[in-house]
Structures are given as C-alpha cells and as structure tokens.
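Here the complex is missing a single protein chain, while all its other protein chains stay put.
As written, the chains take the letters A, B and C, and residue 1 is the first residue of each chain.
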Amino acid sequence: MNWNLPEWFVVTLARTISDREVVFHGFGSPCAQVAMHVARRTHAPNMLLIEGAMYAVNPAPPFVPPTSNDQALKYGAAYSMRFEEFFDAACRGEVDRMFLSGGQIDPYGNTNVTAIGPMNRPKVKLGGGGGGCNISATIRHLTLWTTRHRSGRTLVQECDFITDVGHRTPAGSRVDLGYTGGGPAHLVTELGVFDYGDVGRARLVQIFPDVTLDEVERSTGFELQVSPDLGTVPEPTEEELEIVRAVDPLAVHASEFDPSELDRTFTSEPAIA
Amino acid sequence: MNWNLPEWFVVTLARTISDREVVFHGFGSPCAQVAMHVARRTHAPNMLLIEGAMYAVNPAPPFVPPTSNDQALKYGAAYSMRFEEFFDAACRGEVDRMFLSGGQIDPYGNTNVTAIGPMNRPKVKLGGGGGGCNISATIRHLTLWTTRHRSGRTLVQECDFITDVGHRTPAGSRVDLGYTGGGPAHLVTELGVFDYGDVGRARLVQIFPDVTLDEVERSTGFELQVSPDLGTVPEPTEEELEIVRAVDPLAVHASEFDPSELDRTFTSEPAIA
Amino acid sequence: MFVDHDKVGDLPSAAARVSDGDMVALGGGLSARLPMALVRELVRLGRQDLHLVGSAHGMDVDLLVAAGAVAVCEESYVGFEQDLGLAPSYRRAAEAGQLEIRETCCVTILTQLRAAQMGLPFLPVRGVKGTDIRRMHPDYAEIVCPFTGETLVAVPPLEPDVALIHAPMGDRVGNLHLEQPYVLDEHFARAARQVVATVDRLATTEEVVATGVTIPGHRVSVVVEVPFGAHPTSCYPGYAYDRQHLAAYVAAAGQAQTAQDYLAEWVTRPGGEDAYRAALDQDRLDRLMSWSDTIEEWKELFV
Partner (left out) sequence: MFVDHDKVGDLPSAAARVSDGDMVALGGGLSARLPMALVRELVRLGRQDLHLVGSAHGMDVDLLVAAGAVAVCEESYVGFEQDLGLAPSYRRAAEAGQLEIRETCCVTILTQLRAAQMGLPFLPVRGVKGTDIRRMHPDYAEIVCPFTGETLVAVPPLEPDVALIHAPMGDRVGNLHLEQPYVLDEHFARAARQVVATVDRLATTEEVVATGVTIPGHRVSVVVEVPFGAHPTSCYPGYAYDRQHLAAYVAAAGQAQTAQDYLAEWVTRPGGEDAYRAALDQDRLDRLMSWSDTIEEWKELFV
C-alpha cells in the first residue's frame, strides 16, 4: 500500500470528525472538503455534511472541481440550504465542526486570512475570511489546518491581523467575549498534529514519521510545546485511501501543498488477512 | 342599472387606491379583497396587488372563497411572497396602502380588533389583529373600513384596546413614536366616507344617499365632524359593478354586512350614449 | 439537527413528544394546513398547560382550548374569519379568564423566531409602541439604536419546544414539501427544538426532491403518514377545506356542552385517528380532493 503526504493529510483531517456531527468547510479548502467526504464514507456515516459555498446537505459529488461554487458539489443532495439558513444555524450553535485555515495561525488558534503586514499598506493582501469571523465564535469545534507549516511564516507568535477567533484574543478569552463555541480542537499541518490541551494553546501531539521534532521546532514561530504522549500520525487504511482517490479523482486537494510535499510518499506492508 | 349597498361599498373602497400603488389587505376582509381586484381591473391596472394571507402578487382568482388562505387566491400569480418577504417590505415602507378594519375605531383611526371590555375579563374576545399592530406604523397609507357603523358601538370615542395605530395614541403622535407611515387616509362605512383632514381626525366627507346626517350622528360614538364640502358617495359605474360580480360570484363580500344592509338597493338611469 | 436516516413513527408516539407545559408552535394558518391529526392526538393524550404560538389560526387552537389543553395563547389571531366568525371555545375561555392571552402580531412573532434561529438574545422591531399589545407584554423591552438614537421595542427569542407541522408529502428522512403560503412553518422549523411532522403521503426522496423540499429532514425529529391529517382544514394540492365540517364544529363549539360532544364524537372516541377518518363522509372527501377538476366544482365546495 502506497500513499503520499497530501492523501495522508486528508485522512488525518477526516479523523477529527465524529459520527453524527454537523460539519462544514469553507470555500477554497479542498483538503477539508475531501476529508469530510472521506469521513462520511468511512467512520461517520451519519454526519451531516454541509458542502461549503454550495450549502448542499450530504451531496455525493462525482468529482471535486477546483472551485467551491460549482454544481458538481450539490450532485445527489436532496437539499441545499439557503445562505442565511446555514449561517443562522452556525450562529445558533447547531454546527458541530468547521474547518478553518489561515495564512497566519497563532498559539491560541487565532487565524489571519486578511493581510500580512499593516492593514493600511499590507505586504500581502490575502483573500479574506469569508464567513469565519462571526461563526468561529459559535461553532462547537474548529479543526484548523495548514499545508504551509514548513515555510516558517505560518505558525506565528502573533497574527498581524486576527480574522477568526481562537481560544483567546488580546480582547480576552471566549468566555470573556461571550462566545458559545468551543474554539479550535486540532491543528493539522503537513508536519504533524496539534491539540489545544486544557488551556487552549497549541501542543504537538503527533508527528509524521518522515519529520523530525527539530524540523517542527524550526518551522514553528512560537515556542513549541510537545505532548508527553507525542506519537506518530496513524497511518491511513486502504479503504480511506481508496475513498480519497475516488472522491477527488482530479487530486484537487494536492493543490494546497507546496509541490515539494507531493514527493513525500509512504509504504506499508499489506495486513495479512 | 341596479346595485346594492355592499357592491357600492366595495367600489368605494376600490376608489381609495391609486394606480401604481403596492396594496395589501389582511385576512378575513372580503370587501377589501374584492375592492383591490376591482381597482386593478379598472383605474389601477399597474397596482401591485398582494393577496392577504396568500401573499400572492397580482393573482387572478376565478372566485373569492370565504377563507383567505386558499389556493384559489393565488391562481394566475407568477409569484407568491414568503411571509417575511411581505412583512419586511411593509416594515421598510415599501407598501403603499393597507386596508384595516376594527371592532372599535376611534376618531384618530386607532382600531381595536383584540377585545371589548377589560383585557383580563373581556366582554367579547375578538379574533386579534394579525399583522396590523406592527405594520400600521410603517405602511404609507391606510384605508379603514367598517360595515357596522350603524350599530353605534363601532365608532367610539376611545378604544377599549388599541391594536393598530391611527394618527395618534395616548402615547403620542406618529412623529413622536417614530412611525414612518402616514396613517389612515380614509374610513369607509356603510353610512358614508370619512377622511382625516389636516389634523388626523375623522371627518365625514361623503354620505350614501339613503342615509341622513342625523343617522350618521346617532351612529357615531364620537363628536361627528363634517366637511364643509360634504357630498354624496359617487355612484359606481356599470363596469365596476360588473367586475365586482365577476370577481366575487359567491358574493362573499356581502357576508361582512348585517343582513338588513343587503336590502339597500339603488338604481340609476342608464347614460344615453 | 436530526441526522437519522429514517424518522418514520406512529401518531401516538409522535404526539407524545409534546409534554405538558410545552411551548408548541402550530404550522399552517387560518383554515389551511393546520396540524389537526396531531392536535387531535394531543387531546387524546390529555396534554395540558400548553403554551401555543403561531400567527393566525383557527380550529387547531379552538379545539385544544375546548379540550382544556391550553394555558397560554400567543397568537396574532384566532378565529374563522368573516365566514364562520369568532372562535367559540377560545372566546369563551378568554372571557371567563381561564386562558392567558398574550396576543401578538405577525412581525413580532416572526422577529422573535428569527432571534431564536439566529441565536441572538434579542432583536428590535418598529411598531408596537403606543399600542396595548405593548402594554400586555412585560416580556418586551425598549432599546435605543446606537446609530440614530431611535427607541425601538426589543423582543426576546421565541424557541418553541416542539413545532407541529403537517405537509402534503414527505419522505422517511423527514424532508417535507409544502405549497405556498408557508406561513411561519419554515421559521418554526428553524427556531423550534424539534419538529414533529405528519404528511398526507409518504413518498420517495426522489419524488419529494422533484416537487421541492420546503423543510429539510435535518430539522425534523419524527414523521408520520396520516392521510387527511389536516382535515377539516385544507392541504393543497391534496384537498380543499371541509367548510361543512368546520361550520358544524363552530356551531357545536358555541356551547361548552356541545363542544364536549364534538370532542367525544370526533376526537376521543375509541379507535383514535383511524376512527376519525373512518367516520368522515367518503363522498365528501372525494369532492374535496377533486377541487382541481374544474373551476366550477372547486367553487361549489365553498357554497
């Protein structure tokens, strides 16, 4: 059995979803998008999958197109929510999990998708946050991810701009702010997996086997905290890999990675039946 | 040409509508309902007719049923508004005219459709106001009507309960209350027609020819003010009468009247061509 | 949200999801698409102290009041329009001081449901100030707009424990097709803790999707097939309302004793909802279903 890093990454994201959860991804997030379909076809058959940008409920897309607002993504759905129907539910706390990424992510899980550098003359004007700013406050759990940990510029001590809220911002904690959602539960990167412990601060809990702790440390712009139970990211199953490939025949999810990451391939012995 | 009082009443209501107005009637209001269709088929071909309870836009019902929430009333409509779509437009001031009635109506055009007597132990619990309470504040013009003026209990000095707002309530004027609608423009009764002059108080401007001023005065529970230009209610045209009968073949509008009013019939000489 | 794939249940256990004292939203409006089978089943179950919410209703509220099931009534209107007049049991209970009337208004109740569905602790409305509806509601408050300084009325969220919704058609997942007007049903479905649904006919998901899903299955906790579940009110495209039956009900409800006779004859008799349906005149039902044959036949139903 062979697989590459992007496939493993998607499977790792999928495993942050529990069965019977109501789950949403934002647009322009093919890794999360594919992960949701993988989860629904494996360990979470009763999840309610809300396709980002289409707001289609439990669709069965024949392929994942490279744009999030395409009819392929509502294929087979009995129902598509209206815009307000989804966002109202998210604000009311009826959405259990959302996937969020960021050009910058701080130790508390605040994310910046607005601008690098000062806002009046940014060094890089990023695309913007879509719906995350409001609903990161109220959705029950957030799974954060980035495919650019290795750049050293993504996990930072302080975001230049906070677009979406993590566990605490300079204005206070979620409790201080009156926010009903639980904040980030996991951060998955191309180097490993973080949780947020009891105190709402990123802590490395798993690492990919081809990555060293030193590499992670060098790539992380804030002080790296490591779980005493640090382990290796569990391998994908054959079923999961098949489903990743079936869901995303165009491998759109791979477009999130620096091309060098695609060369990271892995092999395991087939289990003897 | 012969007609009866209910038909004339409907035509008189219809004539309070101007062309190109957006007009709405509440449920349980067959006189207003028929009047709107008469207006649209005669002098107001470009009005936007919103059928009460169905929120159907410009329907062509084959008949008026005795209930306001029936599919006959959206027959031929290209579009029916959602509940919130109508009420939002009404609150925003995009509806030009609404027809409102009341079990009690005071000189300022406040109406009571909630209860006669004290609210904790009413003498008569009326049905309730539907949507009038909010949107009487914001709709541009109101046409009030009652078919029970003669009872002496309908036009009163003070409503036992104010459900819908007229020109001023004990809490202040429309301006004081911040209300953007213009309030009642006309009150049509089975005895005559009132306007609200410059000061927002009912003033008799027309009288039906079989009614004396003394009858109106005896039937009115507040001091009757009469316009110096008091006239007779203009007669319906043959076209208008034909349309009343075509729109409402079951004569549902007549159910609003005390049976004795149905005996009031009128005749005019046909105009010589 | 309700993620199960099969939510089909039976009427008694569906209605039993309503507990004594619950806030219950009633779908439909006036004499159209009222959840009458569920209402009758609540009477059979002897539910009481209910807090009813809705916009403009009729026989559903009146029957529950007649059965002594209602403590609070928060509707914008209860009655039978010009045609059949005031709601007799509702009126009698209100006039006897046996019913707490929290009369409301369409925009207010819509706004309160919106607050619930948006997860907000209040929303503002214009209007209501200066009326006695405002004085009747200590649960409302005042709020000053931070931009304009205007004082508006603030209303709290209204989150019904259960919304009872009848639809002409639905599937086993609880996807419901409704014909317009939807009245407040979509909002009830989004604001309530759960939706208990009846449908005249269970259909395949494909058929419901082709006709149009108005309320999605993920908002529905249970769905029950009950033919003529809205009778004697209408449920288009299936059937027009049964004006004769409604008129007979209104006449019976005019006196407390004859109201109880109606309940005994039509609602609480042995056999439950099946017995109700069996007791109806089949020719009459056939006529109500054939409303679309000709305009003339349709019109005749209202004479």
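The rule is short, and it goes like this: contacts are C-beta pairs under 8 Å (C-beta built on N, C-alpha and C of every residue); 3 or more make two chains touch, one makes a residue touch a chain.
This is a predicted model, so every value here is computed, not measured.
Across the entire complex, contacts from the unshown chain go to A, B, C. Contact with the chain that does not appear here is found for just one residue of A:M36, A:C91 or A:L224, A:C91. Touch with the chain omitted from the figure is made, among B:A53, B:C91 or B:V188, by B:C91.
Only one residue from C:A14, C:L123, C:V224 or C:V267 touches the chain missing from this view: C:L123.
Screening A:L126, A:A185, A:L213 or A:L230 for touch with the missing chain picks out A:L126.
The missing chain lies against chain C, touching residues 119-126, 141-143, 145-148, 150, 152, 154, 156.
Contact between chain A and the absent chain runs through residues 27-30, 53-56, 62-63, 65-72, 74, 80, 82-84, 87, 90-91, 114-115, 119-138, 161-165, 169-172, 177-180, 249-250, 252, 255-256.
Summarising the interface, chain B meets the missing chain with residues 20, 22, 46-48, 57, 78-79, 81, 85, 88-89, 91-94, 138, 180.
Going forward, only the chains that are shown with their structure count from here on.
This structure's chain pair with the greatest number of C-beta contacts is B-C.
Note: the chain lying farthest from chain B is A, by mean C-alpha position.
One simple way to say how far apart two chains are is to compare their mean CA positions; for chain A and chain C this gives 42 Å. Chain centres here are Cα averages; for chain B and chain C they lie 28 Å apart.
Our note on geometry: chain A versus chain B, Cα centroid distance of 59 Å, whole angstroms.
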